[in-house]
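Here the complex is missing one protein chain, while the rest keep their positions.
Note that the chains are named A, B and C in the order they appear, and that numbering of residues resets to 1 at the start of each chain.
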Amino acid sequence: MTINLEYPLTSRNLRPNGTVVDIGRVKVGITELVVMAGPCSVESAEQILRIAREIKVAGATILRGGAFKPRTSPYDFQGLGKTGLEYLRAASCDTGLRIITEVIDPRDVELVAKYADCLQIGSRNMQNYPLLSEVGRSSKPVLLKRGLSATYKEFLLAAEYIMVEGNEQVILCERGIRGLSNELRFTLDLSVVPYLKEKTHLPVIVDPSHGTGNARLVPAMSRAAIACGADGIIVETHYSPKDSISDAIQTISTAELAQLIKELEAVAKAVGQRIPLPLVK
Amino acid sequence: MTINLEYPLTSRNLRPNGTVVDIGRVKVGITELVVMAGPCSVESAEQILRIAREIKVAGATILRGGAFKPRTSPYDFQGLGKTGLEYLRAASCDTGLRIITEVIDPRDVELVAKYADCLQIGSRNMQNYPLLSEVGRSSKPVLLKRGLSATYKEFLLAAEYIMVEGNEQVILCERGIRGLSNELRFTLDLSVVPYLKEKTHLPVIVDPSHGTGNARLVPAMSRAAIACGADGIIVETHYSPKDSISDAIQTISTAELAQLIKELEAVAKAVGQRIPLPLVK
Amino acid sequence: MTINLEYPLTSRNLRPNGTVVDIGRVKVGITELVVMAGPCSVESAEQILRIAREIKVAGATILRGGAFKPRTSPYDFQGLGKTGLEYLRAASCDTGLRIITEVIDPRDVELVAKYADCLQIGSRNMQNYPLLSEVGRSSKPVLLKRGLSATYKEFLLAAEYIMVEGNEQVILCERGIRGLSNELRFTLDLSVVPYLKEKTHLPVIVDPSHGTGNARLVPAMSRAAIACGADGIIVETHYSPKDSISDAIQTISTAELAQLIKELEAVAKAVGQRIPLPLVK
Partner (left out) sequence: MTINLEYPLTSRNLRPNGTVVDIGRVKVGITELVVMAGPCSVESAEQILRIAREIKVAGATILRGGAFKPRTSPYDFQGLGKTGLEYLRAASCDTGLRIITEVIDPRDVELVAKYADCLQIGSRNMQNYPLLSEVGRSSKPVLLKRGLSATYKEFLLAAEYIMVEGNEQVILCERGIRGLSNELRFTLDLSVVPYLKEKTHLPVIVDPSHGTGNARLVPAMSRAAIACGADGIIVETHYSPKDSISDAIQTISTAELAQLIKELEAVAKAVGQRIPLPLVK
């Protein structure tokens, strides 16, 4: 094996069979597909608990929800912060679902890691190097979202920033890029999936919610993601999307999620992967 | 039914079940998938005949090949012209495959329509309105490729230019857009597939060869195209890709095509579509 | 001098001092600046005559106006055609201004060349090769607008398509590219000006009207164009912009044009160029 000098830690030739990231015994990578679902923002203990229970029934294994929200405007709802983390943890205790939530400040990594099973780095922070280094020193797995105009090289080098600190549990996530002045909010760049699969041993998942900005396109693009080799999806889900404080237009219902997971099982089978059953609590 | 004033002819509400375009009895649209395959350029009678025979065995039903080539540089090979059309027709007579080939000059539409079963409008000409009008007056079906930076609206309105002249046999084709300065030649924008499926009754296919510019990504992106609802693919194929005069790097072999069609059959079945067997001669 | 094999006709080393294109004795290139102004569309004999007279007073020397309009929708006004050309010619006879107008069909080149002093190839047709070849066989100068997502290389090679047919009177025009989903219609890419000036001997002008899509930004971006070395501007102008049939939002008034030309004279002087006085009739 030769060392890839540009990508010494992410290069596929280090682990030709790929890496499995372990999120509290939920496996991401290789032959199992992961479905992460939940609301854009944690809004209340009741909201997140009800969503958690419904996505578990639908077949998801990881609960997503924002407690620290990076919002374009300082005047928009910024999330419930630590309280939101507590609500997420309570929902996890109730359902057995694992928790993924975003961290946006290097000073909060320790706090968020106490509550979350997986730390999310959002698109705006893909090149926030002090934050990448800090999560690189955490013992929790990291989901790294691609920046809005990041090249594939920049994406992989951002993962190197995390891994060089010792944390090798990194999942890459395509979430749409900014391209053409277009009818959709972003351009979901699925070619990144087979491209990265060839370059790196890390798992790659897809966020069709931000990637299209349109709930009606989420099922089709989720199927496409699995068909081209993604290891799973992360999808904004709510029992009543129209009542979401944020991202309502791109959020699917928990009923739609259940239907979607059935479709994904069929596609996964067609391409030789499977979706695992939810873990027992 | 209300008339959509912006899209009076392409709007889905005109034909909620979708349109089937008939290319010499090969059906495109609704539940059948079409595979169009062949070289970038027709290079010789032998080359196109051998490719035709091999893609037929692989399971394709339509033979693509450029006789009039729109090349970025005037100093590059511009195609064999009328001779290329004759070679295509001979290959069709031998195999029963239908022929699709590009027309780039409104003065050549009649000539090309004599030889081709389907006329292709390339990306550079998506807003070449005299050419659109001229193929709109032809009796042959038209494959309309999306422009390199065309919005969805511009794409649909280009189809209206064809249809308003009386030709309703139009197939839309996503082939990658120019976005981000990136590692790939283009960004394949698959979200256009479910988006257009909702807006228009016309069939939508995908060109993963130009859409990625990379033969190694073609199988994965073809599977993704079918999984998100495309009615087929058009894929650059050669018995020996490295010997192609043009587009060698994005051309798959006929052996890879055979394998790909098997994979597409599995994905198609998973999403409720099927690939028809090749027509008898 | 070595021949540049990629750009044998446009390469700067062929004519290190640059080329002057002669539009009916109005010079474009090297030390004189050209101001082309006029409406998006020729709407009536009165409209174009009044605009011609007013832009002449303002200091412009070339009258622009569309007779054959490439419109995104087939249901929008497509221009007055040959009648529009006659109105333009009449306005030229009255004022002595030279005429530039777009040609979109290779079959119309001869007709348009009878009326126009300069043929315009629009952005949508930058890679319409039969059209480029046809204007390449015309004796009239050609203004070639950059395609919406054309690279610099593609832009220069489109000029080669014209020049290889024998017509060396080509002016390049930056008019904004499609980039970022943004608040403006297009992104005016002024870096193309000094870039092209180094690569090619052809004159380069800028269209700040399409390039910004916003009349309020036209003066500032016109000044910037001249400051970075452009040989002139082409600007949509109307005595009453709000009454334009098309492009009203990006059209400046003839009064604003007069003020703008004064500003451009100051900038031109600061960078060592000058705006010539209008030709006598």
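The criterion applied here is as follows: a contact is a pair of C-beta atoms (placed from the backbone, for glycine too) under 8 Å apart; a residue touches a chain by one contact, two chains touch by 3 or more.
Predicted model only: the values in this text are computed from it and were never measured.
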| item | value |
| --- | --- |
| Contact residue for the chain not shown (choose from C:61, C:101 or C:212) | C:212 |
| Contact residue for the chain not shown (choose from C:27, C:56, C:175 or C:223) | C:223 |
| Among A:61, A:125 or A:273, residue touching the chain not depicted | A:125 |
| Residue ranges of subunit C at the interface with the undisplayed chain | 149, 151-153, 177-184, 187-191, 193-195, 198, 211-212, 214, 216-217, 220-221, 223-229, 263, 266-267, 269-271 |
| Missing-partner contacts on subunit A, residue numbers | 6, 8, 70-75, 104-107, 124-125, 127-131, 147-149, 153-154, 157, 160-161, 164, 177-178 |
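Here is the rule we use: only the chains that are shown with their structure count from here on.
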| item | value |
| --- | --- |
| Superposition of subunit B upon subunit C: rotation angle, C-alpha, nearest 5 degrees | 180 |
| Same-residue or different-residue interface between subunit A and subunit B, half as cut-off | same |
| Chain occupying the most central position, where position means C-alpha average | B |
| CA centroid of subunit A to CA centroid of subunit C, Å | 49 |
| Distance from subunit B to subunit A - Cα centre to Cα centre, in angstrom | 35 |
| Touching two or more other chains - residue numbers and ranges from subunit C | 178 |
